[in-house]
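Apart from one protein chain that is not included, each protein chain of the complex appears where it belongs.
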């Protein structure tokens, strides 16, 4: 039996609904319709009254999740696209993220953000927002890159006593397949060495993991052995795993899909430079999306985000330095 | 005649209203009342019909500024506190920031964000948001640290054909004084060496400039000569000026007041490491606010943000490395 | 703040000058009707072509249709006057209104194909297009966000002393749930702006029925709370739509403050062409608001004697040719070249940062 990244997300929600009476799902068109991407397919029928269509009110959707969470529920909020969470930004960063610290009362819920681009999705249906939310203390930000992680991290997210921003990547929804669902996994907060190597460390996450692995295979042809680290979560960052890798390779490239100013790749580089400066044999590099909104036309879109070929080119630069 | 940072902001707005018929001011209580901090004192009387009280609708305030801007006006929007711009987040990053790139039609306006903390201001009246907005392509983000810059950069902001996030620091409003208003200044986009030194480069901006200068004076007693660079703008970052300084000193500390994950200090460190790695004699360090919301109690608040003493301590660590 | 019913509106369906009462020559009702009708047919045919190109894999992303909403949209735009600096702020399903307002026919196909010649140069696509300098703001996706932009454009006109300009903004039943919509309408009321808000209540927001979207009987009940004059209309009835928008635009222009027109109709398509809309109930399809507005308009034209069957057919054919030509032109044009892109988001060239310049 083969299962996609999207199906894994559905299965995790089904399991959570089945096993945890505190869980419910709130989001636009998540009910009978099963969600814009079918991540909640049949769940409304299987769990009547617990998978609920929301009005187009992202601010209030998160506000109600906060209220229900502090009362002991475990809401899952689906944003129709990650990009629309900008409407809920205030509730997320000012209300949810500060709640436990201010009051001592946890505020546990999961916001699912269908993230990342596709050809023709354009500036408002393509955004990656992990760098935005990770800036704020009080949030856990997950960026699963595999079918297994999509499943186990969503389930684990529902056991965490904090608001979790779950960045699921639309580009992986249908393409990425696994043979089945795992029973165990690394805990949230731990990065994974997705590919062992000796010449450079490539730190990445989410859809970029796959572009990075492709680039590593490309470089293998040229005699280079690249270690690829899948961060799994943007908040927290597993600095130790990266440091251990850089200690082996002496070189660091960090690749992300969000905008280039600040964000996850800058944070990784700044941490490694502060804590592992003497491990580095060459200037650490970053590769992010280009510094414009995300373009609609496939030609532009393919140039805007990092791809295996731009990653390979940057790796070559890194190895040459 | 002595003039404060706050008065300089008022004077710049008065001059803009006097000289540029495209300028108007929109914000809560900015009219007869003169604004929560009196940054628009008497302007409503002096420029009738052009300094307008807004309803409590930050999203719509920015939306109307966008509409007026694309029609050729030059709105100034005052947020009552920077923190409330979270309500306008979507309009700022998705509508204003993308407008020129999407349509070819510029969208020039200035949002004034009274930023930063004070004793007792708490988590929602103290935020520094330069790191948030700078992440997004299409915005110019200014962080004036001096009375002179507060004045000239606000005036220059109104000549720029892009949306400008003008982060004015409340902590400087009354304390910081100059003898008069300057006629000329560095252009936006250029950093300024606020203090020359040889042993380390301290890159900072806004209120942290003054804590940094105090720290530099403290270290001077200990025989260290610290170069302090005032970034002036978070977007763009004047990388060249920082590189030139690091080339002289070999050491880098970047100090900012926003939250520690990602943001301006990480971006500076990542850039300097990529472009000036071999100039560095020691691991580059960062110092930011602590990784929690901003506390109310003065004791906590003083520990939360960087101060001259925590900066000095970090400098000593940097110099020892 | 009296709320007029569709019947009341239908009763005094007399040819009025509307938008143009005070200055210029009033456009006769018949002329306006024909313009709206023509734009509607043009929109219907153009979108059907785009939909089939989408199904054939020639258009990426999605195609979003205004099917069933043409009369409502086109009537609004037909009551606007670009010479008086009016503004038309469309949303997803306003192809007909865009065309009636004067959007060049090529804009839509060029934007769908991502042509470098289009108004968005391939940077943005499908319905996310506009000509902001010509009174047509370019919508972003976030529903509700465009209304305050139209308010700001009206404020600019007020500052410049361009009195008499009217700004129209469009929203759906779902979009009324957004905070952005509320803030903008409240602000328009406070500023007494000459705004006309067209609410196309097509009974669904994607798959979500109105019962999960709002709890009042009729969205027009919101008008009073914003200090708007409220109007209701049968959105499938072109004559009724024209009449009510004529009145609303005229009132806004005359300084009577903002106007809200709620049209009842049905989305006769999926949310996008990827959506089979099987959730739309038979009850909705059979309801009066489920009628195809173009069929209604055709019958009205024949009944009024403004066109014969054969003329209607001829118009259809003429429009088919126009649409085919536009699509052919746009399809031949090339997309943007990523190597020639500046990859700069700021208009102020010197402030752009070069992240990947080598």
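By letter and in written order, the chains are A, B and C; residue numbering begins at 1 in each of them.
Throughout what follows, a residue touches a chain if its C-beta (ideal position, glycine included) is under 8 Å from a C-beta of that chain, and two chains touch if they have at least 3 such contacts.
All values derive from a computational prediction rather than experimental measurement.
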{"item": "Touching partners, among the displayed chains, of the absent chain", "value": "A, B, C"}
{"item": "Options A:8, A:43 or A:65, residue touching the unrepresented chain", "value": "A:65"}
{"item": "Touch criterion as defined above, residue of A:40, A:98 or A:245 at the omitted chain", "value": "A:98"}
{"item": "Residue in contact with the excluded chain [from B:18, B:56, B:196 or B:247]", "value": "B:56"}
{"item": "Listed residues C:117, C:134 or C:221, member touching the removed chain", "value": "C:221"}
{"item": "Interface with the unshown chain - residue positions in chain B", "value": "28-29, 32-33, 36, 53-57, 59-60, 80-81, 83-84, 86-87, 118-125, 260-261, 287-288, 290-293, 295-300, 302-304"}
{"item": "Absent-chain interface as seen on chain A, which is shown", "value": "24, 50, 54-55, 57-73, 75, 90-91, 94-95, 97-106, 108, 137-138, 140, 160-162, 188-189, 235-237"}
{"item": "In chain C, positions touching the absent partner", "value": "176-183, 186-187, 189-190, 192, 211-216, 219, 221-222, 224-228, 257"}
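The definition used in the following text is that only the chains that are shown with their structure count from here on.
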{"item": "Where chain A and chain B are represented by their mean Cα positions, the distance between them in whole Å", "value": "30"}
{"item": "Chain B and chain C: spacing of chain centres that average the CA atoms, whole Å", "value": "40"}
{"item": "Centre-to-centre distance between chain C and chain A (centres being mean Cα positions), rounded to whole Å", "value": "37"}
{"item": "Shared-contact residues (touching 2 or more other chains) in chain C", "value": "120, 123-124, 128, 140, 142, 179-180, 344-345, 352-353"}
{"item": "Multi-partner residues of chain B (at least 2 other chains)", "value": "90, 94, 97-98, 101-102, 137-138, 235"}
